[in-house]
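Complex shown without one protein chain; remaining protein chains in place.
Letters A, B and C mark the chains as written, and numbering starts fresh at 1 in each.
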Amino acid sequence: MFRKLLVANRGEIAVRVMRACREMGIATVAVYSEVDRGSLHVRMADEAFCIGPAPSAASYLNIPNIMSTAELTGVDAIHPGYGFLAENPRFAEIVTDCKIAFVGPPARAIELMGDKAAARAQMQKSGVPVIPGSAGVVAGVRDALTAAGGTGYPLVIKAAAGGGGRGMRIAQTPEDLPGALDSARREAEAAFGDGRVYIEKYLHEPRHIEVQVFADAHGTVLHVGTRDCSVQRRHQKLIEESPPPRMRDRITSALGRAAVRAAQVIGYVNAGTVEFLVDASENLYFMEMNTRIQVEHPVTEAVTGLDLVKEQIRVAAGEKLHFTGRDVEPRGHALECRINAEDPRSGFRPSAGTITAFVPPGGPGIRVDTHCYPGYAVPPNYDSLIAKVISWGRDRDEAIMRMRRALLEFEIEGIHTTIPFHLRVLDNAFFRRGEVYTNFVQRRLEMDAL
Amino acid sequence: MFRKLLVANRGEIAVRVMRACREMGIATVAVYSEVDRGSLHVRMADEAFCIGPAPSAASYLNIPNIMSTAELTGVDAIHPGYGFLAENPRFAEIVTDCKIAFVGPPARAIELMGDKAAARAQMQKSGVPVIPGSAGVVAGVRDALTAAGGTGYPLVIKAAAGGGGRGMRIAQTPEDLPGALDSARREAEAAFGDGRVYIEKYLHEPRHIEVQVFADAHGTVLHVGTRDCSVQRRHQKLIEESPPPRMRDRITSALGRAAVRAAQVIGYVNAGTVEFLVDASENLYFMEMNTRIQVEHPVTEAVTGLDLVKEQIRVAAGEKLHFTGRDVEPRGHALECRINAEDPRSGFRPSAGTITAFVPPGGPGIRVDTHCYPGYAVPPNYDSLIAKVISWGRDRDEAIMRMRRALLEFEIEGIHTTIPFHLRVLDNAFFRRGEVYTNFVQRRLEMDAL
Amino acid sequence: MSERIDFDQVREVIRIAAEAELVELDVESPSLKVRVKRAAPDPARDARRAAETDTEAAAGAHGHLETIAAPMVGTFYRAGSPDAPAFVREGDLVSEGQVICMIEAMKLFNEIQAEKSGRIARVMVDNASPVEYGQPLFLLDVTARA
Partner (left out) sequence: MSERIDFDQVREVIRIAAEAELVELDVESPSLKVRVKRAAPDPARDARRAAETDTEAAAGAHGHLETIAAPMVGTFYRAGSPDAPAFVREGDLVSEGQVICMIEAMKLFNEIQAEKSGRIARVMVDNASPVEYGQPLFLLDVTARA
């Protein structure tokens, strides 16, 4: 097993990884930007190195400074967390070249899944159902119109390098197509420096269901349960749960099989998440694969009892998976609410500043992952996630009531948070019934009532 | 179900009960003493009434003021928590007479089990194994010598009204007996205003194993798993775990059967704990029954997934148990460490004062129950328990490593706590092997090394 | 609830400034900013200071109203029965031991007596409303005498 591990990240996920290391007896090295000097991940680490000024490009994305730190501190493993360099194949490659274990999949798997169009083509070839659409990138309008013949209208144009809904456009009719294609390309070019786009059939009220998969370097690939992430705002997940409500076992197992196949065909290793859309008639379509640990991994940990981050580290160290398919039978129900430093009452505007009061909830069935504490200053430079609250219950109702109770007792003063938004969702009749599709937030919540 | 419930207690257990109420949609009323005005249980309640000055006798034991509050606020149930009035049969009676539901067992069950000698006799009569000893109270030295004939030496003298080791003496030889009898009586008289004592065989290196039982008003009595509470200091539990390490199923089930019988023969209702001593040759002996929720109930919740406090409230409302024997199959392993405001480096001297920094641990498998927050002043008037940390793991090793990790990240400044003590226990080789008897602390830990 | 000042660090800064006999010392860290200014003792100003604090102290010692608080939880009644007159009204002079109200608790009516003589300056609770332990019921001007 590793002696010392560097966490190339910040915030709650850096804290999460260090907790796993401490439980495994592995020493930790934190890297931080100048504004994160007082962050919990710095205080929790055995060693900490400042790697640059606040802007990510100069610090958390600064590969030379991160690798120099790894060298100077003599670590034998690097965990990238999520975001920042987690899905940068070049980083994975450099780490490996330095004879340091990268706690994640092989660079080539990251690269393949990073190219959304290529991934889609690969999956289609391997018999994983994908959303009908263009065979790869569409060169121009004629190309697009051809593809449209296969998908029908409405259709959606997506960026090949995309993610988070940027470079995404919907065309209702052939007339819309040229304009939509144009703006999608421009936005993709601006966002990713890559204007290539592809076309997919538009699905009405689909659910976002994802499958957690885990593969070791010895050929074992398992799925570790499913998560429903349909509560999204502008393609940003806000609430995740497991198991997905009102989903028949037949569909759940079909998703599991498809996800395992997806991982197998690309020779995947370590933890990954295969995202699907499931439409009203229970057809499932591959969307993309995230080649890293997810923000929402705790809901799976809550219902399975597994420690996914410890498992990641073991797999990176060459060990076999420490669990079998039987061990991952879900028990009860779990929810996660992402608490962001945003003001839901004014368009989720980021709300950086000093947290003057911070009293996290506790008691039965509640888990909190956070890097905040009283007096912590939330910097404006990064992702606005300040805490994750995970609730577990013997059934969905208990999990919901526990989450409600926990959010009501969560005291955060000095900044705005998304807690009022979550409380509204938890009290929403459609949510209570589990009737949630990816358009839930815009269709079922009156934001002004917040 | 109840509309409004009064919590006749303070501290973490008051917070625990209110959490259960919030999850059930029951309004809460807090009562508090003048020093507890700023306590979390007051801030969490829907209504709060000051019932007296700091001394318990004038506030948390002030039945008239508590009942007046119940009347004025119109509650339909009262939860006594543990300690204070929880095992006062008169209080249970008064509450019931006021047509308010008492969340606990019938007064007569409290009364019977409150008289340790009578309870012992009753159990013996009902075929529950008890420690060989005097048939009830010993009148004088001759009486004691007769009993000693049955028990042999060494033997232990215990207060009939006793608990927590007060009024307890060990006699190694017949010569010791008169003196030990005398001082035991005097101490019992002083501590409980009741000098009656009884005699029991002294057991060498026993384990303290207790069984959680649950009975509804419809005749169902179930045992909900066992807990090992052998890590004690002066008869005060410090660490509890479930399931007990290295215990054969045969013994576990024997304990379960004996506990259920104990509850049945006295017509017990609601949650209770039957405490046993288990000696080296796996003989089990009934010690006493606690007719209330225990401090350590969360370890049972962690391995079974049940919410024992919610279940208490449902049973008090006349509902049937919401679980069966199958539901309580333990999953994984759980530990609880009691964090007390005491200085383990100077004889566990109480350490009241203002908590200047308070950052509780979080992450996977960790639960914290506390009434503290940054700036909270720990009053010198009450029990020194300020927080309970519960860790869960797929096996005992993971639970131990998680607890260690959690205690290392638990920041409490301004007062001394027992955290350094717990860290020593967790690193102790005998504890790691599960070789823990009730003399573990005095025999296996060098306190001065703390 | 918020992060507290680390006074040990403040004292340390002052100590360092004194050791080095500095006129002024500013120290700033991400969590704390301390500015120390040391000046030569000025007897005149010290005298002024002393005078000021004296007068403040004198002014502070002038509270003459005392509260009469509820000795138990219950329902506050100003009179012995619905149609009877109130035991006391604002402005009334009361003598030690005089019944000034009743608190009903557990169906029992408890007479509450004045512990000191004085004038009822204010009645702070409405008739027939619940009171908690220690809740102020009356303000009593103990300097007023019959």
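Simple rule for what comes next: a residue touches a chain if its C-beta (ideal position, glycine included) is under 8 Å from a C-beta of that chain, and two chains touch if they have at least 3 such contacts.
Computed from a prediction, not measured in an experiment: that's the story for all the values here.
Of the listed residues C:6, C:66 or C:141, the one in contact with the hidden chain in the full complex is C:6. Considering A:9, A:69, A:212 or A:290, the position touching the chain not shown turns out to be A:69 (whole complex).
Only one residue in the set A:52, A:133, A:162 or A:360 touches the chain that does not appear here, and it is A:52. Check C:25, C:86, C:106 or C:139 against the missing chain and you find that the one touching it is C:25.
Residue positions on subunit C in contact with the hidden chain: 3-4, 6, 9, 12-13, 16, 20-32, 39-40, in rising order. Residues 34, 37-38, 49-53, 59, 64-65, 67-69, 71-72, 373-375 are the ones on subunit A that touch the missing chain.
By definition in this document, only the chains that are shown with their structure count from here on.
Most remote chain with respect to subunit A, judged by CA-atom centres, is C. Distance between subunit A and subunit B, defined via averaged C-alpha coordinates, is recorded as 43 Å. Annotation: 40 Å between the Cα-based centres of subunit B and subunit C.
In terms of their C-alpha centroids, the spacing between subunit A and subunit C amounts to 55 Å. Multi-chain contact residues of subunit B, defined as those touching 2 or more other chains: 357, 373-374. Counting partners per residue, subunit C has 1-3 as the residues that reach two or more other chains.
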